[in-house]
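Here the complex is missing one protein chain, while the rest keep their positions.
As written, the chains take the letters A and B, and residue 1 is the first residue of each chain.
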Amino acid sequence: MLEPWIFIALLLGAGMLLPGVTIVANWLLAPKKPNPIKQSIYECGIETVGETYIQLKGGYYIYALIFVVFDIEAVFMFPWAVAFDKLQLYMVMEGVIFILILAAGLAYAWRKGVLEWV
Amino acid sequence: MDWQDFLSVLPFIIVAGWATILLLVDLWIPANRKGITAGLAVLGLIAAIAAVISRFGIEREAFDGMIIVDGFSSFLQLLFLGVGVIAIAQAYDYLRRRDIERGEYYILLLYSLSGMLLMASAGDLIVVFLAVELLSIPLYVLAAFAIPKADSEESALKYFLLGAFASGFLVYGIALVFGSTGTTALSGMVAAIESAETTPILLLVGSGMILVGLGFKVAAVPFHMWTPDVYQGAPTSVTSFMAVGAKAGGFAALLRIFISALPGAAVMWMPLTMWIAALTMAWGNIAAISQTNIKRMLAYSSIAHAGYIFMALPAAATPEVAPEAVRAALFYLVTYAITNLGAWGVVLAMEKAEGSGLEIEDYSGLGKKRPALALAMALFMLSLTGIPPTVGFMGKFYLFQVVIDANLIWLALVGVVTSLISAYYYLRVIVVMYMRDGEPEVRSEALLNSTIFITAFGTFFFGILPGFLLKMINQVSLLDLFR
Partner (left out) sequence: MTIDLVLFFGLALIAVVAAIAMIASRNAVYSALFLVFNFLTVATLYLLLNAAFIAVVQVTVYAGAIMVLFLFVIMLLGTERESIGGRIRWQMPLSIVLGLALAGELAYVLLRNDIVQGPLADLTVEFGSPASIGRVLFNEYLVPFEVTSILLLVAMIGAIVITRKQREEGK
């Protein structure tokens, strides 16, 4: 059953192999002279202060939730787009209605100020 | 697929579409004038009622059997829409009093109603599942409407978690039934079972799980644990709608699925539903006795009433009795809806702004202070007990008769005995109202009073002259389409 996907699997394997080879090669070839500064965790810029786990604020949650809703919409749009040429007019309209209903939700969220980042 | 198909779902389209339009319109209605939203919502419901009435008596399948239009669906849709109108009227003043008025209340209520409308005419298990979700999700939010009040939050969370759990059972059951019959269409299932092209074990487990999932929704024992807490914590106007609408919606699905689509599996669900009915009647009524809070008492009472309606299912396992059993269940749903909406209306009138006034003791002296209100409440309590001349008596009479016709005499006996037990706690409310002295603080709001008056009139009128209702129900046929 997986035959059509064999190329994707090969591509995936090749994609993992290339960085893998360079990393392993680096590890094998590089000279090893550790010192405390070298071994400290790399941070671009200032060193972190305090806990690295922080409590996010509530705004993220509603963002994520709206993201989930529109992610599902995108998933439904995909078969619609692919089968577009085989659908009759009213079926195309169904897809439009689907988008409009969720657009109403977006308008609601917008007007309620959910999209503002305070 | 043609225009007829779209006309078949017109009530649903009107309510859901109107809710979506209203969602946007409401954004520009100022916060202190949300009465406009309520009024517009009622207008939408009236349009939907007109749509249902205009196609009353038509029987057809639409959208390849996804949607079924028949007397059963039209009748239930009328019931749901009527409940919706009364629920909005009850909520209007209550929300202002508790300072939780927001336009979304009416919009979510419309969405929940659209789920119920869809449930009544669902012809496919997938539609049933979506309808259950569409019915429930707005209710979870409505239960939380008094946030940040802790009891409202608790109520919503409990309702949501157990509701999601129940949905899991439902969808897994649907999957197993699909695995067994190879179809999710209710009409296709009848054919598949008759031709014996099914895997019996999957069908049994699957329909059992559907029973569990919907049992949660209608609060039948042993799936009732959430009911008292949720009903008590939710804002009372939400409880009123939830207790009547969600329960009727759940029974719409139960009756449709088990009686019309799974008569072939009756050997399995007949004993199960019989025990559920008996346990629910017994436990609901016994647990209600010790309640001192009126909301909790009515919550247990609603559990008990779920048990009475449940009796229609084992009775319908006898094919000759099935049509009458469906009618008796529908009649009982109407009596339950009218009486309960009225009783919750009185509770709304008695509740103070900060949420007290909900103990049964608070009703002392009501008979002297507000005789009309007390009389209405007395009528509702008599109707819930099942004492003539109220509609509750007619409902129980019809239902018990059907159960006896199906040769389930012991079940009818359980029903009668538990009704006698229930008299104790229902009549206690009347005793407190008339025999005790007290100075109850009562609201008098025009809309709320009119809903109480209408339901009290209905309770009395259909109690003496049930003919009109019976005539309408006699046209209801659940089974014709599949035969």
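Keep this in mind: a residue touches a chain if its C-beta (ideal position, glycine included) is under 8 Å from a C-beta of that chain, and two chains touch if they have at least 3 such contacts.
Everything numeric here is computed off the predicted structure, so don't read it as measured data.
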{"item": "Contact partner of the left-out chain, one of A:27, A:42 or A:78", "value": "A:78"}
{"item": "Chain B residues touching the omitted chain (full complex)", "value": "1, 9, 16, 20, 23, 30-31, 63-64, 66-67, 100, 102, 104, 107-108, 111, 114, 118, 124, 126-127, 130-131, 133-134, 137-138, 140-141, 144-145, 147-148, 156, 179, 199, 201-202, 205"}
{"item": "Chain not shown, touching residues in chain A", "value": "1-2, 4-5, 53-58, 60-69, 71-76, 78-84, 86-87, 91, 94-95, 97-98, 101-102, 104-105, 108-109, 112-114"}
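Just so we're on the same page, only the chains that are shown with their structure count from here on.
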{"item": "Intercentroid distance (Cα basis), chain B paired with chain A, Å", "value": "42"}
{"item": "Touching residues (chain side chain A, partner chain B) in the complex", "value": "90, 101, 104, 107-108, 111-112"}
{"item": "In the complex with chain A, residue positions of chain B that touch it", "value": "1, 20, 23-24, 27"}
